[in-house]
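Worksheet: the structure to be examined is printed underneath.
Missing here: one protein chain of the complex. Every other protein chain is in place.
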Amino acid sequence: MGNYIPDTAAIRKEMLQAIGKESIDALYEDVPSNVRLKELHIPEGKTEMAVASAVKKIASRNKVYDSLFRGAGAYRHYIPAIVKGIVSKEEFLTAYTPYQAEISQGVLQSIFEYQTQICELTGLDVSNASVYDGAVAAAEAIFMTIEKNKTEALVSGAIDPRVLEVIKTYGESRNVTITVTDDLYKTDAAKLQDLISENTACVLVQSPNYYGVIEDVEEIVSIAHEKKVRVIESVNPISLGLLKSPGELGVDIAVGEGQPLGMPLSCGGPYLGFMAATKELTRKLPGRIVGQTTDHDGRRCFVLTLQAREQHIRREKASSNICSNEALCAMTASVYLAALGPEGLQKVAKNCYDHAHYLKDSLASIGFKPANEEPFFHEFLTESPIDPVLLEQKLKEKGILIGLVMGDKILWCATELNEKEDIDRLIDAIREVI
Amino acid sequence: MKLLFELSSADKKLDLIPDCDVKSYGLEEKYLRKEKPALPELSEVDLSRHYTELCKQTFGVNDGFYPLGSCTMKYNPRIDEEMASLRDFTDVHPLQGEESIQGSMEVLYRTQELLCEITGMDEMSLQPAAGAHGEYTGLLLIRRYHQARHDEERVNIIVPDSAHGTNPASAVMAGFKVINVPSNADGGVDLDELRKVVGKDTAGLMLTNPNTLGLFDPNILKITKIIHEAGGLCYYDGANLNAIMGRVRPGDMGFDCIHLNLHKTFGTPHGGGGPGSGPVGCKDFLKDYLPMETVRKEDDRFVFHNAEHSLGRVRSYYGNFLVIVKALTYILTLGKEGIIASSGKAVLNANYMMNALKKCYDVAYDKTCMHEFVLCLEGLKKETGVSAMDIAKASLDYGVHPPTMYFPLIVHEALMFEPTETESKEVIDEAIAVYTKLYQLAHEDPEYLHAAPHDQPIGRPNETEAARNPILRYQKEC
Partner (left out) sequence: MFKNPEELKYAKTHEWLKEEDGVYVVGLTDFAQDALGDVVFVNLPAVDDEVKAGESLGDIESVKAVSDVFSPVTGRVVEVNEEVADNPALVNEDPYAAWLIKVADVTEFEELLDAAAYAEHCEQEG
């Protein structure tokens, strides 16, 4: 029924005649007859109206929580209207990777602007054009630091467990030893000192970490650098409106999940892996990089550059296989950051910080004891005076999604969207349950 | 045109975020950023116009014919976008619990099932975010399979010399060594050479079929048999599935695992380089190694399933979910007859175009092609000095996106065309006229072509300078 073929059967026949073929089937002469498919067992096509109705029906089985106190790696923030308006422009939406610079200056310049913004945000020298998500960015960053005689990565136990799983998968196949510290809520910098060996290429730490705690990255950097070990910081980009940048902290590579920069939660994707590094690591960066140059008339323009690092040229010797990235998500982040500006970003970050601290105080007042007293950004872990699973269930019935249940504890999150009224309503709702 | 940073002025900003309605909490000085990041500051109008200007300098699928070989630049239906922007899909947290994301899980489940049927696979993981990511994941399945059998001397992945660059790069990332195998005179895998390189060290073969020359390898069943008899597995690179979907399935040709590119075959937009989606499918005997969290149906409920010996995760969460929504919408729209009609028209368009162009240009392999074909401009270059690059760049001035250039590597001065099924005869006839005209121009005025394009926002960029002295970010002049 539905397809996007513009021609009629009569025209197709005309085309077949032009090439001297009886039928379209005759074009498949090289396909062995015994494997040609007799019937494809999928439903018949539908009209647009019928498909829209079917898909909407499926969508309606999801529950959207307007009141949401869960982060744990994916965050709901306010997305300015202009962000969606710009990235849904069909030229940006439908273009291919900008290999043809002459007709791709729009995409190329936007990536160059994105790279610059990521550098500004992280305080580092160079950025690539994006990778698949924050977890893959962390895995790729580790590989940037690996040398012939340094094949171990020391990874904080307080990072996002999903990121850790991805790191382990990548590490296993690339023969990188992943050693995970037994740190629970915060990385013990002093202990790292003993764990670093001759074979250690890098230390990877997340700050704010999975439990929301702001790590003492400077201390970690000084210990690692003393032993000529590089430091990778996985960072929440929104927190950089308030917290010290990776560059200020002295880290070598900053990576992170860019989803909070204007991308909706979307049940987990598409998201954005951003990567930035010091200048000396430029050529180790995986994936696309856009550079500035001039055309033959001396006009400033932008091109994909340092391409000889990449798979399409270096093939089996490439440091990464990445080809498609998350270009449109990078543009989303770029528009988001441009819309907010430095003050707007700072405001978002500070509102997250204040709301989360207000939430923590409010929860403490009704018996949710904090699991630790470390400084945190917009997430924190508490104990629970009642069974967290039961609490989650009861509050879902009231249309509220509480923090992520982790055993007998709960990992809470507040952003600029969780205003006082929202938090107070949560507290009232919990009171009713306990 | 100016950069965002050059448009920036400190007195311009948008009023987006309200003042905080709770008290201000302090934080120790040592954690605080000293200087705000130097992000640009613009008014909403300036910002909007900036991107509209950038838009005008971007060639999208709706700007004209886009015959970029091996990239399947077909029309991206609007309904797919509309479905992916439903709030029920965009505003759910990935960790909010199975019972509250049954809709998302149904999308994943139905897409898994449909893709399995289309490819002849038994299980599918939608986690990989792009084609190369899918390749890596599929190769990890092969790695895990041999490891589980303690067959660890199988370290070689065989890759034809016509393969995409991602194939060898993915194989190395997945811990294998790459063995290149040459093509025969017909553009297919050289069976004698293949027999020579297989052995106890063969982990598997990666093959694109139809291959990057646009040719379906008639020896496909022999090829997969040679690999299987040697104890290796066969990996299908689905980059070119658009030619054969609904007509022949990788699973029936002897392939054990595959990846697909939803952003090629299933109509989801490329986004200027991503996000894509690269699902990985496999036969039953490999399913226990699939990445974590595939979706299963139990009665009327959808549940997440972790394979028993899962290779782990290749990214967080379940894949590029909204891209998957678009692909599902697309497949539901086309249905079985739409899928078969689409592959057929894609192949017809390519043959029609090739047939017309071979009146002047040399075709790399002069035989019936699948969804794409490759011209060899070596002769034209010798005769006139005009290169594949010159012809490709000149086509820009005629509103046609250039074909893929200088690929596959085994054809010199290659131009690779993939017209796709969403182009009409009329559009293809116009493109044929353009390339015929360029052929004449190559003989009459080669200098004009060397200097092409002439009517674009910029001329050819100086790529040497860009690579020798990389400027990778804007820096304010002091």
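Per-chain numbering from 1; labels A and B assigned in written order.
The rule is short, and it goes like this: a contact is a pair of C-beta atoms (placed from the backbone, for glycine too) under 8 Å apart; a residue touches a chain by one contact, two chains touch by 3 or more.
Keep in mind that what you see is a predicted model, and the values were worked out from it rather than measured.
Colleague: Please pick, from A:313, A:364 or A:433, the residue that touches the omitted chain in the full complex.
Modeller: The missing chain is touched by A:313.
Colleague: Of B:25, B:304 or B:406, which residue touches the hidden chain?
Modeller: Per the contact definition at the top, the residue touching the missing chain is B:406.
Colleague: Against the chain that's been left off, what residues of chain A make contact? List them.
Modeller: On the side of chain A, residues 283, 306-308, 313-314, 317 touch the unshown chain.
Colleague: Going by the touch rule given at the top, which residues of chain B touch the chain that is not shown?
Modeller: With respect to the unshown chain, the touching residues of chain B are 406, 463-464, 467-468.
By definition in this document, only the chains that are shown with their structure count from here on.
Colleague: I'd like to verify one number: the distance from the centre of chain A to the centre of chain B, where each centre is the average of its C-alpha atoms, in whole angstrom.
Modeller: One centre to the other, that is 20 Å.
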